[in-house]
Every structure is written in structure tokens, then in C-alpha cells.
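Read through the structure below, which is laid out as C-alpha cells, and then see the notes.
What you see is the complex with one protein chain gone and the rest in place.
On to chain A.
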């Protein structure tokens, strides 16, 4: 695997939309939001859909940062409850990481 932080670095404050799928457990959403804040991304928009039957939760978050969004994608995909993190905004190629 060759990843480059520099080549995918976004411009200052550039927005990216990320789709996250996760198991719906106590604190799943807090965990995601904590990582977004702590790793240096500003939350601009968020939509959450959870379905009780299959204990899944889907989030769409739009974040802004001058850091590469791939670094955030990596950190989010590392969370135990998270099953996939997809960058869906037009600025970058869709890139899917399965956790």
C-alpha cells in the first residue's frame, strides 16, 4: 500500500463529504464525532440514519480542514464499530476503506 499525505492534501478549509457505516452501539456516534474534532476537522453538516432492527447506523458528514481527508478516513475506519468509510465528495476520487 502506498499512501501519500501530500498528494491528496486539500486546500485550506476545503469541504469533503464522508459516508460512514457502523454498528449502532452505545457511544458509536460520540466516538466518530470525537475523532473528527480531535484530529482537526470541523463538522459542517451531518445526517444520521439508524435502523433498530439490524443495529446499523449510517452517517453522512461534511467536514472542513486543511488536512488531508484521507487521514481522517484512516482514523475513522480504525474504529471498531465502523464497517466502511467512503469519501463521496466530488473533490476527490471515491475511495473506500473497509474496516
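We adopt the following convention: contacts are C-beta pairs under 8 Å (C-beta built on N, C-alpha and C of every residue); 3 or more make two chains touch, one makes a residue touch a chain; residues count from 1.
Here, contacts and distances are computed from a predicted model.
Novice: Assign the chain not included in the display its UniProt protein name, restricting the answer to "ABC transporter permease", "Cell division ATP-binding protein FtsE", "Carbon monoxide dehydrogenase" or "Acetolactate synthase".
Specialist: For the chain not displayed, UniProt's protein name is "Acetolactate synthase".
Novice: If you put the missing chain back, which residues of chain A would it touch?
Specialist: These residues touch the chain not displayed: 1-6, 25-27, 30-31, 34, 38, 71, 74-75, 77-80.
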